[in-house]
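Shown here: the complex without one of its protein chains, the others still in place.
Read from first to last, the chains carry the letters A, B and C; within each, the first residue is number 1.
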Amino acid sequence: MLTRAANDDDRRRTTEFERLNFMVPITTFHYLVVAAALFVLGVIGVLTRRNVVIVLMSIELILNAVNLNLVAFSRMWGNLHGQTFAVFIVVDAAAEAAVGLGILIAFFRNKETINVDEIDLLKW
Amino acid sequence: MNSVVNTGAAPVATPFFFYFLAGAAIVSGLLVITRRNAVHSALSLIVTLLSVAGLYLMLYAPFVAGVQIIVYAGGIMVLFLFVIMLVNIERSAKDRQFNRIWPVGLAAACALLSLFVSAFVKGRNLFPDRLVALQESSNTQQIAAMLYGEAGRMGPYTFAFEIASLLLLVAILGAVIMTKKKI
Amino acid sequence: MLNAFMSYLGSTVPPGNADNQLWALIYVLIIFAGVSLAVVAMNWIERKALAHFQIRLGPMRVGPHGLLQPIADALKLMLKEDIIPAQADAVVFWVAPLIGLLAAFTVYTVIPFGPSQAVSDMNIGILFMLGVSSLGVLGIITAGWASNSHYPLIGALRSSAQMVSYEVAMGLAIVSALLMTSLNRTGTGTLSMIGIVEAQQQQGVWFIFKFFPLGLIAFVIFAIAMIAETNRAPFDLPEAESELTAGFHTEYSGLRWSLFMLGEYAAMIAVSSIAVTLWLGGWMRPFPNLLTGSAWDFIFSLFPGLTFAGLAAIAFIGTARMPAQAYFRIQRIGLAVFAALLGLIALLLLAIAVAGRTNDASIAGRFREGIDYVYWFVLKVAVFMYLFIWYRATWPRYRFDQLMRVGWKVMLPISLGVLILTAIVGVLIS
Partner (left out) sequence: MKDSMDELSNGAVSHLDLETPEKPYLDANELIINMGPQHPATHGVLRVILKLDGEKVLGTECVIGYLHRGVEKIAENRTYTMFNPYVDRMDYVAAVSNGLGYCEAVEKLLNVEAPPRAQYIRVVLTELNRIASHQLWLGTHALDIGAMTPLFYTFRDREEILKIFERYCGARLTTHAFRIGGCQYETYAGFEKDVKNFLAFFPPKIDEYEALLTSNRIWLERTKNVGVISGKDCIALGVTGPVLRASGVKWDLRKAQPYAAYSKFDFEIPVGENGDTYDRYMVRMIEMRQSLRIIEQAVNGIPEGPIMGKVPKVIKPPVGEIYHSIEAPKGELGYFIVSDGSTQPYRVRVRPPSFVNLQALDIMVRGMLVADVVAVIGTLDIVLGEVDR
């Protein structure tokens, strides 16, 4: 009796332990949480930082979070549409970085600043 | 393709690597948005990108991981570092780091965070726990089939792929025109 | 224990793919040690060969014929004061050499020294290699930036521009080789390093000779681009001694500087391995499909032993030619011991070759096979390493704008043309 109870207790504790600990098998949900965290970090960066370069980098963070979601879903459903989309997003990120940095350099040449606060004119 | 459902057969190391990579990604992501010096931010971002590439590998997506390393870490980040060195960062490092509307921005981000949290807490059961072991050994070939088609037929994304190449071309032209002083 | 050992010897896939983590770890350690040793040896060979190109003797004092010179150098570098400039960004300065070193060494996880003699066979093998080796440039940029000094900064900018532009031509040349792997019945190619070598085996031709001269041109473009990638003469602008004193590592000293050197040489071996794998048949011995049969197998398996025997003979001749003075006595003994060691290795290899000639499944047979694969691979890589030294002794250095012009206006169009022609020829043939 005692041993059984102890066993039950043990089992409960293990499940509790598994819930909290590393031994829980990693599921899609885990990846989604990581992606969400990265996404929020990216959003904070975009909305609060003053340096344009860092804002652009935060956008890369956001895109990466999205990519991680896509690939996680791809594994969840067992097909490759998500991964293919991720490749497209990488292409998009490359284009965005090139154009964004191009704008940045053109802007820096004219106004000698890289602060978002000072980028407030449509025409200069 | 989606026959093997991965239940208890995952290697022991998997959770460890997951938490390691996820932790590295989030911590360095935090560094990206908090560092004063843009070069430090960029280096942290590289760590994030490589960690995410590792997560892709764990998700049986080696091709995406490879693309991530070669395009992001090897290409885009070099571009970033290049630009950071060209523009004068010493002044901006001494400057105020956050823009005028940062409280609003932070509030909006917090709102987004709470949205995510509530979605995850309430909708925990909506996300099925299943993970499918994709066929890793022919991942590239399968993505090729998606992009280019197979056995004479167009794949589902062939047209989109061509459009993407057009997008890149436009981006190249745009970047060149904007950065060149006179053409 | 023995079972585990035998089970691995009998397996035909790399340990990383067989989920054999222990063996994968052992392989990683072996490769790490082997590459470090190769770099040390390369250091000695480069100094010696360069000296002989230039009618000098090279290192002669530390050990017989300077054999212990690399060890003395390593000791010196480790004991040297490690200076971090006051104005430098200490953290980045500290991390930069490690980035380059890690990038150079990570590449080795997918290099196949034989059909099962690799850490792992990744589905994206060559893509992974390209990606990781392109991370090396980050180390150089950060080193140049963190030094907070003009020469390193210029060196870093030069080198990043150079590496990024030559990567394009390099990638296109690689793609044209990858196209050739798809010329089989199913029409699917492969990015896997082992798969590429196996494709060459199936098609019965090294890709350098495939669609002559298309394969050759692609190979030559890669061979040029890889020199630029590794910042070696005549493309050694980032560290051009006469212009930028030492380029991006001007401010580095001691151990950290030696890490840069280690990374550079490791990267040289890595890119040579890519070239060997893609165009020169990887681990395959010459004429594997033409000169078949166990007799030929046996003859070719004698080569490793004979090579070491030749080296031992050279060392013995060197011993005999040393002046018979008391001053040289220790050196004579040292060289004789070295020669004897080489001779013993030769005997061992020959013994394995003879013992394993009948039964491929026996331990000796397995060993013989493995040694054969590694031997031919290393031999081919060694030819490239010699070429690196030869180039350095012969050619002046390019100027930055000329380098860019060659990269974008010559190499890129040619590699594109070769790629398109390869595709057309491939379609027409199949």
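Everything that follows uses one rule, which is that a residue touches a chain if its C-beta (ideal position, glycine included) is under 8 Å from a C-beta of that chain, and two chains touch if they have at least 3 such contacts.
As the structure is a computational prediction, the values presented were derived from the model and not from experiment.
Asks: For the chain that's not shown, point to the residue among A:Ala37, A:Ala65, A:Val87 or A:Ile105 touching it.
Replies: The single option touching the absent chain is A:Ile105.
Asks: Given that one chain is not shown, which residue among C:Leu67, C:Ala88, C:Ile194 or C:Ala233 touches it?
Replies: Once the missing chain is taken into account, the touching residue is C:Ala233.
Asks: So which of C:Arg61, C:Lys76, C:His150 or C:Arg329 would be touching the chain we can't see?
Replies: C:His150
Asks: Pick from C:Gln202, C:Ser362, C:Thr394 or C:Ser430: which residue touches the chain that isn't shown?
Replies: C:Thr394
Asks: Determine and list the subunit C residues touching the chain excluded from the picture.
Replies: That gives, for subunit C, the contact residues 50, 53-56, 150-151, 154, 157-158, 233-234, 236-237, 240-245, 392-402.
One rule holds for everything that comes next: only the chains that are shown with their structure count from here on.
Asks: Subunit A to subunit B: how many Å between their CA centres?
Replies: 7
Asks: How big is the gap, in whole Å, between where the Cα atoms of subunit A centre and where those of subunit C centre?
Replies: Those two chain centres are 37 Å apart.
Asks: Let me have the rounded angstrom distance from the C-alpha centre of subunit B over to the C-alpha centre of subunit C, please.
Replies: The computed centroid separation for subunit B versus subunit C comes out at 31 Å.
Asks: At least two other chains touched by the same residue of subunit B: list those residues.
Replies: Residues 63, 67, 75, 139 of subunit B each touch two or more of the other chains.
Asks: At least two other chains touched by the same residue of subunit A: list those residues.
Replies: In subunit A, no residue touches at least two other chains, as defined above.
Asks: Using the touch definition from the top, list the residues of subunit B that touch subunit A in their complex.
Replies: 1-2, 6-8, 10, 14-16, 18-19, 22, 25-26, 29-30, 32-33, 35, 38, 41-42, 45, 48-49, 52, 55-56, 58-61, 63-64, 67-68, 71-72, 75-76, 79-80, 83-84, 86-89, 92, 95-102, 104-106, 108-109, 112-113, 116, 120, 124, 127-132, 134, 139, 142-143, 146-147, 156-157, 160-161, 164, 167-168, 170-172, 174-179, 181
Asks: Would you mind writing out the residues of subunit B in touch with subunit C in their complex?
Replies: The touching residues are 11, 13, 37, 39-40, 43, 46, 62-63, 65-67, 69-70, 73-75, 77-78, 81-82, 85, 136-141, 144.
Asks: Spell out the part of subunit C that touches subunit B in their complex, as residue ranges.
Replies: Interface residues on the subunit C side: 19, 21, 89, 91-92, 95, 122-124, 127-128, 130-132, 134-135, 137-138, 141-142, 145, 153, 156-157, 160, 164, 167, 188, 190-191.
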